[in-house]
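The block underneath contains the structure these notes are about, expressed in structure tokens.
Showing chain A:
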Amino acid sequence: MARGPSSPVFLERRSYRRRRMQDAQRLLPVLGLVLWMVPVLWPSGDEAAPVRMSDAIYYVFGVWCVLIGLSAWLWRGLQRGEDALSEAARDP
Partner candidate 1 sequence: MDKHVLLVEDEVNIIEAMSFLLKREGWRVDTHSDGATAVSAIRDARPDLVVLDYMLPGKSGIAILTELRALPDFATLPVLMLTARGQSRDREEAERAGVNRFMTKPFSNTEVLNAVRDLVRG
Partner candidate 2 sequence: MTATLNLLVGVSLIYVAFLFAVAFAAERAAVRGRSGWLRTPLVYTLSLSIYCTAWTFYGAVGYAARSGMEYVTIYLGPSLVMIGWWWVLRKLVRIGRSQRVTSVADLISARYGKSNTLAIVVTIMAVVGVTPYIALQLQSVTLALSIFSGPADVDGNAGLNMQSAGFWVAAGLALFTVLFGTRNLNANERHDGVVIAIAVEAVVKLVALIAVGVFVVWGIAGGIGPMMAQIDASDLGTWQVDRSRWAALTVLSAAAFLCLPRMFQVLVVENDDERHVQIASWAFPVYLMLMSLFVVPIAVVGLDLLPAGSNPDLFVVSVPLAQGQTGLAVLSFLGGFSSATSMVIVATLALSTMVSNHVVMPIYLSVKPGGASKSGDVRNVILRARRLSILLIIALGYLYYVLSGGSGALAAIGLISFAGVAQFLPAMLGGIFWRGATRVGALSGLCLGFAIWVYASLLPSFGQGAVLPASFFEVGPWGIGWLRPYAFFGIEGMDPTVHAVFWSLLLNTSVFVVGSLLSFPKPLERLQGAQFVNVFDHSGQARGWHASVAASEDLMIMAQRILGAAEAQALFRAAALEQGMTGHLPEPNPAFLERLERELSASVGTATAHAMVSQMVGAASVSVEDLLAVADESAQMLEYSSQLEAKSTELSRTAGQLREANDKLTQLSVQKDAFLGQISHELRTPMTSIRAFSEILRDAEGLSVAEKTKYASIIHVEAIRLTRLLDDLLDLSVMENGQVSLNSATGRLEAVLDHALITTQASGDGRLRIVRHKTAADTALTTDMDRLGQVFINLITNAQKYCRAEAPQLEISVRAEPHTLAVEFRDNGTPIPDAARALIFEKFARAAEVEGSGAGLGLAICREIMARLGGDISHVPQASGNLFVVKLPREAALAAQ
């Protein structure tokens, strides 16, 4: 994984990717909040055509899984980036 100083463009791009992944990590809770507040818009109870419970369960837990998946994926990506960066720093 040793990257010499001869590949600064690659390093630059990698740290750029890293920044954007951090941005995504920060925005993830906002996404979660928006998605989980969608049920507020659903017709409920006595209103016309209420959403079925099974669909609601699929939706809420589906959002949960997506958020967890994204969060874990971003964490792994950032973790790997960190290791690579520290390795690159160690062996010029």
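FYI, contacts are C-beta pairs under 8 Å (C-beta built on N, C-alpha and C of every residue); 3 or more make two chains touch, one makes a residue touch a chain; residues count from 1.
For anyone wondering why these and not others, all candidates are chains of the complex that A comes from, given by their letters.
Predicted model only: the values in this text are computed from it and were never measured.
Can you tell which one of 1 or 2 makes contact with chain A in this complex?
Among 1 or 2, only candidate 2 touches chain A here.
In their shared complex, at which residues does chain A touch candidate 2?
22, 25-26, 28-30, 32-33, 36-37, 39-40, 42-45, 50-57, 60-61, 64-65, 67-68, 71-72, 75, 79
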